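Below is one structure, written out as structure tokens, with a few remarks after it.
Omission of a single protein chain aside, the complex is shown with its protein chains in their original locations.
Note that the chains take the letters A and B in the order they are written out, and that residue 1 is the start of every chain.
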Amino acid sequence: MSAEQETTQETVTASGSIKSRHKRFLWIAVGLVFVVAIVALVLNALGSSITYFYSPTDVMQNKAPQGRAFRVGGMVEGGSVVRGTDGLTVYFNVTDTAETVSVVYTGILPDLFAEEKGVVAQGKLDDHGVFQATQVLAKHDENYVAPEVQAALDEAHKARAAETLKQ
Amino acid sequence: MSGFKYAAPAQFYSLAGKMVPWFAVLAAILAVIGLAIGLYVAPIDVTQKDSYRIIFIHVPAAWMSMFLYVVMAFWGAMALGLNTRLSAMMAQSIAPTGALMTALALWTGALWGKPTWGTYWAWDARMTSELILLFLYLGIIALRNAIDDPRRADKACSVLALVGVVNVPIIYYSVNWWNTLHQGATIKMGKASIDDIMLAGLLVMVFAFWFYSIAVTLVRLRAIILEREAGAAWVARLAEVKEER
Partner (left out) sequence: MGEFFAMGGYAFFIWMAYGMAVLLIVLEIVAVRARCKRARHLAKHSDVHEGGAAGAQLKETV
């Protein structure tokens, strides 16, 4: 068996293996789908910003996209969460300690949404500079702590703070 | 120089056969211990409560998805550089397991994201690059099946594997380089921001996944060796081949 011989339906290669033309084309098509998907995702990431959200500082410096939806992320400012009278609307501030953005959102908040915890809101800035959010996600950190350990840490922290006040 | 005798498919076939049971049994034992710790012994997390327990599957799968890809790319490079059949077969044997680990990482990540972040998916840099990794694995597998000549398939798959390997550091550093929804690394050089028991369970599961991957990859490698060396005299002499119907 020397060169490739092509029959109507099959290809017999030099190594003698037979694969029907249909099966081969199917695999080529499948492979192409994945390669095209990869290229599309990469180009999309390079074109639009790969950043998932802008910080409040970015927003205040007009670095966030103007006139269209984007995401702002940071920490929920302590004491800023206010529930609307309808029960579903919530007002809060997102901060990166340098700047703050006011957010209003109507809908269900994730369980992990809490003051002084991470948040990512998607929506648009309205004419008054308030961020009208259509989606609010909680962003959690990379720490995993058992409740008792956290309680002990909090106690130690309180004790140290009390000590410093005394001095 | 005696190590080089295992560089031939015939010798490595028997060596791999001896290695498989050890890695399989170790993987099983570690999995039982890891699952016991992860699902029962380890306490809840103060923030995420029980939902964090998905970490014991998600992180090992994600780490293996990246590690296996680098190993596969390494053997692909060896195949291109040294032109040895066994190097190419090693790369070929890894791809399906790598794809499985990547798919599992994405699936478990989605199930962890919904109760915590509030969404199954987000197109942030971490998740998007891991999805690209899955497509790379599947593309390599498709390429393998599309090309008849095994040696040409070896070359094409090695090239695609090497082109895609830049994605692995991107996946790993994405949470540092860009704003992402996915949090940063819990286990960093010399420091881990996780309770001791949780960390123990995590490390046990990482090794369980690693030894499982080695075992199943070696079994697949033996199948690939038989497929590609069929017709060789040493294959015909194998007991398991003679006993086959």
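Here, a contact is a pair of C-beta atoms (placed from the backbone, for glycine too) under 8 Å apart; a residue touches a chain by one contact, two chains touch by 3 or more.
Every value quoted in this text rests on a predicted model; they were computed, and no experiment measured them.
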Candidate in contact with the missing chain, chosen from B:76, B:96 or B:164: B:96
Among B:65, B:108 or B:174, residue touching the chain not depicted: B:108
Chain not shown, touching residues in chain B: 35, 39-40, 44, 49-51, 53-54, 57-58, 61, 95-97, 100, 103-104, 107-108, 111-112, 114-115, 141, 144-145, 148, 150, 212, 216, 219-220, 222-224, 226-233, 235-236, 238, 240-242, 244-245
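Convention: only the chains that are shown with their structure count from here on.
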Separation of chain A from chain B, taking each centre as the mean of its C-alpha atoms, in whole Å: 25
In the complex with chain A, residue positions of chain B that touch it: 43-48, 52, 55, 115-119, 122-125, 128, 131-132, 135-136, 138-139, 142-143, 145-146, 148-150, 164, 178-181, 183-186, 193-195, 197-198
Residue ranges of chain A in contact with chain B within the complex: 11, 13-15, 17, 19, 23-24, 27-28, 30-31, 34-35, 37-38, 41-42, 45, 50-55, 73, 109-113, 117, 120, 135-150
